[in-house]
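A single protein chain has been omitted from the complex, and every remaining protein chain is retained in its original position.
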């Protein structure tokens, strides 16, 4: 037993970082893109690509929130209705109370974080299983959205710049050929930021550690409950961003929307290679997962596939994409 | 090194058998029943109790299917749309093909088992995570239900005895004072049978063992893949029974129904104390969980609580019921 | 090859009502030799899904678009986009808050539900308790049908009390349970209004399962089960719109608009009350579907 530490070869390091796996996960996406480009000339237009990205923005942001929670080994069923709830809160602040835009933004994100904090507390301190705690939250928030909005959509007519949040294009102003909506920009910036948080900060480290072996982390003297609550709160804040995106895109807070969105978000996460058992996952994978889902739906619509068959094909491709990913990973080691 | 085994006291034996915990799990249900009986004089009538039981039958049967899968450590998101699919298959056999009732029943249960077998194969042999495999199945079956029914409900007008399956009352014929619908009878008989399977048969033993440590079971020389597939197939067959119950109650196979039923079923399972991590759970708990949900909804509806508040209260009570159960279990050791 | 292509973005897809609209659209498509596709989100809450569908439809550079807006404002930016691309829009089922649509083919749900209220009042003798099972708390059709009924009762029938309104998502099973609970809570209930096909069937099931054969039931839309119930007498009557007509007129207007022809701005496709007595009348039979 010699004391030399084997130097990690670049290839090994690539493997270890999971980058290889992530690169491979692109494959299913690329295959889909190529297929649809050949199948329909209308698919590969700038405007349609932007439409796909825009359709990804809300689900993508929710999926980022879900990724955080899933890496800890939990699950968050409330992302969809929390999004709605924060949208309604923003509507209340901006339209009912007539406050200025920044307050609406703060209120949505703050309320999201607060609700996440509650879920996190139920889970970490009261030891309620995440599935139940967030299922309860999902129902509570669904009801509260209807209550505080008076079961009616809230329109943002007093805040004319509101739709800009998601549909305006900062990028387009700089590069007119690339009218990337702000919603998509926000999605990408958020993905970069949360990726950074996961890989470079203490919070990220504990996110993975909790999902890997919570008891071991606790035995190491870490305040696991506190960190878990923080992660749920962060995820909640991200749902608040999704609430802003969807309500600014629809120029209204739709109180009945949101149910079922949690499954799409979780599906994107899992297609992206994050394990529901916790401990491993990546934001890049999640974004790819979300893109696979929107490309698929958009492509099938463009090909005018009958709606009932769209559903069948989506189901098949989700299974196939994950299976292909598994095979590749198994071969890779 | 002495080999004396301390004799288990009756109390310990009761504790070990989990009977105590199960009895205690009733508490939330009892509390709800008492509350609603006081709040509304109309609640505690035979007819309403029967209505509650009948409202439990479909969700209860689906929850039994979900329990099996969850004990193995998996999850089945396809129970709702599989139910619909089997209902449609029964409609095709009985109405489109004009065959006799027993064939419809066999077709529904057989098709359910077959679809479960496919899910099981995807999971056990192709190693696709249960969440993805059954999410895919959920979408595929949702689409196929619409395809084979021609997106129209199928009515069972050629099979006049069809509604009897669920709404007739064998018990009522014997005991006129107790007009228990057959659907409820089927739920209870099924619960007894699956309880027996779980606790007394090899299949049941492996169901728990797989959820506890699949790899250890495999290394004990057990054909884990085969047993897992069998369990998913059994769960699928049970969904077929749910399909028969719902279609006979509605006297039609409604191809668009079923989405969202999976969450209700899983919620009943988890409220009933079965752990999503696998390895532990009981059918009795699941039935109590399903009853808690229907009592709650029925009571709130009878009290004419506004719908949005019904949702909020349901969310709160789901959390509270599980929390109470946790506290009791922790105290019981 | 270059058939005129018209996508129809509807509010739903799986419900029989929307299937009937689709049937009408397909009929017009066949007659006029154009290609029509038809899609809609799973529930009437999914406003953003509908926007995505609209946006995919626009990518296909269609000759015209049929659009049944889930929210009267949310789609306006995309509709502007369509306008800029020179794609005429025909609104159907309900309108949008904009003058972009070249035409709107719809039913007045408020008036139709008011007619249901009148019939209900007549059948229960102008006094007593009634309840509503509605399919949706937030969608336009749900709100209009509820408010049309409720306002009419409030305005014209002071002796009728609306004791409960609950929502069952148009899911037959859920609506059944809701209706049963309402019947339990109000043993003296005289009538119930089911605001779409699923709700009406739910009410009907509840009536049967609770053995309340005296309950007056008024439904909405048609479908085989509802028609059978009316013939058999367990349902007293129902409002029907003309979904086939909506689909047909929408496509017709879309084709005309795509050719630059003038179209009528408001196409009222009408509604009817039908019961045992007139269900076989030709003008009723024409608008009913299975």
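Residue numbering begins at 1 within each chain, and the chains themselves are lettered A, B and C in the order written.
Basically, a residue touches a chain if its C-beta (ideal position, glycine included) is under 8 Å from a C-beta of that chain, and two chains touch if they have at least 3 such contacts.
In the analysis below, contacts and distances are computed from a predicted model.
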(request) Look at the options "Peptide/nickel transport system ATP-binding protein", "Dihydroorotate dehydrogenase", "Phosphoribosylformylglycinamidine synthase subunit PurQ" or "Monosaccharide-transporting ATPase" and return the one that UniProt uses as the protein name of the missing chain. (result) "Monosaccharide-transporting ATPase"
(request) Could you tell me which of the visible chains the hidden chain touches? (result) A, B
(request) Among B:217, B:231, B:284 or B:318, choose the residue that contacts the chain missing from this document, as touch is defined above. (result) B:217
(request) Could you tell me which of A:49, A:222, A:303 or A:316 touches the chain that is not displayed? (result) A:222
(message) Just checking the interface: what residues of chain A touch the absent partner chain?
(response) 1-6, 8, 13, 16, 200-203, 205, 208-209, 211-213, 215-223, 279-280
(message) I need the residue numbers on chain B that touch the omitted chain, in ascending order.
(response) 1-3, 5-6, 8, 12-13, 15-17, 200-206, 208-209, 211-213, 215-223, 279-280, 333
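The criterion applied here is as follows: only the chains that are shown with their structure count from here on.
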(request) With chain centres taken as the means of their Cα atoms, state the distance from chain A to chain C in Å. (result) 35
(request) Going through chain B residue by residue, note those that touch at least 2 other chains and give them in order. (result) 146, 151, 259, 307-308
(request) For chain C, jot down the residues that touch at least 2 other chains. (result) 13, 42, 137
(message) Show me the residue ranges of chain C that touch chain B in the complex, using the header's touch definition.
(response) 13-16, 19, 42, 137, 163-164, 166-167, 171-173, 176-178, 180-182, 184-185, 187, 201, 205, 209-210, 223-225, 228, 290
(message) Considering only the defined contacts, which chain C positions touch chain A in the complex?
(response) 7, 13, 37-40, 42-43, 45-48, 51-53, 55-61, 71, 73-74, 76-77, 136-139
(request) Would you tell me which residues of chain B are touching chain A in their complex? (result) 77, 122, 126-129, 131-133, 135-144, 146-147, 151, 259-260, 263, 266-267, 270-271, 275-276, 307-316, 318-319, 322-323, 326
